[in-house]
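One chain of protein is taken out of this complex; the other chains stay put.
Moving on to subunit A:
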Amino acid sequence: MSTVDPVEQLLANGLKNLWYPICPTGFIADKPVSLRRLGYKLALWRDTDGTLHALEDHCPHRGAPLSRGVNLGDRLQCPYHGVEVRCDGVTTRVPGSPGCKLEGSQATRYFHVTEAAGAVWLYNSAGNIEEAPPLVLPEQLSSAEFSHFLCYAEWRGDYRYVLDNVMDPMHGTYLHKQSHSMSEGESHAKFVTRDTDTGFIFEKDGQRGVNFDWTEWADTGVHWMRLEIPYPKTGGPGGNFHIVGSYTPISRELSAVFHWRCRPLTGWQRDTWRFLYKNRLEARHWAVLEQDREMLEFMEPDANQRENLYQHDLGLVRLRRHMKNLAKAQLELIEARQL
């Protein structure tokens, strides 16, 4: 018999009232798309002016997929019996039975969506809400001083293994030893954590700017992680290469993995980096990320139930504990019907 732990369930589906990246912006056009994310099946589409909308992909009549229906601009018409659902979740028309009580009711979950840094972002509100808070991203994605590219991938396994992996800087020295940028630095280290205004930094004591030496985790209404890796000389001016990551559950078996590769560059230096990125660097970065994917996908789903952690794992222990506490607090609010 398996009992479902509600804290575990909440974490597995993704915490509520946070922004999550859903997919690259190019995935959504006029034709509605159905995507599983965050414990929901979502229907996403664009209005006539390009504005994004997201409804739960579940018709309020009998649950047919709205995404298979007709795009009527700010609403979708269900393919099964023609019920029309507006982007705010309100059923505007029941053509088979005009005047029935479904008409005018907000019977469908809807979500606030926006576009930034090449991705579609969705506010995972606990219920239907009028307005979502602003999306706050790190400077690497919001400042004109930085140039960035999004790399989107889907990896088998729970998204929390991806968080663990990023909160584990030391794996760079081993797993990525053969990579173009991570062969430097000490092969043993002591790590320390340091609080920030929005989260914490987990870093090698006494080593900076040599390899993958630190990771930052932050909560700005979206959970994101950040790190820097020194570029080899062939990477040109601009200093370190910055990575921002954010990870979204698709299911227990699949994760949506977003990495933004960023550099603080402007003018001809920016253009040159962008040219080299498209021409050759993207493939090299991809090869490094594949090393992570293969490692994580070959781990058993319950590998985290049988661990012997050591000093290097303090960062992920702290993050797991923090996430668990957030989940407990949310659950209490949900049970008190305050969320």
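Just so we're on the same page, a residue touches a chain if its C-beta (ideal position, glycine included) is under 8 Å from a C-beta of that chain, and two chains touch if they have at least 3 such contacts; residues count from 1.
Please note the rule applied: contacts and distances are computed from a predicted model.
Colleague: Missing chain, UniProt name, options "NADH-quinone oxidoreductase subunit K", "Recombinase-like domain-containing protein", "Acyl-CoA dehydrogenase domain protein" or "Cytochrome (Ubi)quinol oxidase subunit III": which is it?
Modeller: Protein name of the absent chain (UniProt record): "Recombinase-like domain-containing protein".
Colleague: Considering the whole complex, which of A:Trp155, A:Phe200, A:Trp214 or A:Phe241 touches the chain not shown?
Modeller: The one listed residue touching the chain not shown is A:Trp155.
Colleague: Decide which residue listed in A:Gly73, A:Gly236 or A:Pro264 touches the omitted chain of the complex.
Modeller: That would be A:Gly236, which touches the missing chain.
Colleague: Using the definition of touch stated at the top, determine which of A:Thr3, A:Ser187, A:Asn279 or A:Gln338 touches the missing chain.
Modeller: Per the contact definition at the top, the residue touching the missing chain is A:Asn279.
Colleague: On subunit A, what residues meet the omitted chain?
Modeller: The missing chain touches subunit A at positions 24, 149-156, 232-237, 254, 267-268, 270-280, 282-283, 286, 293.
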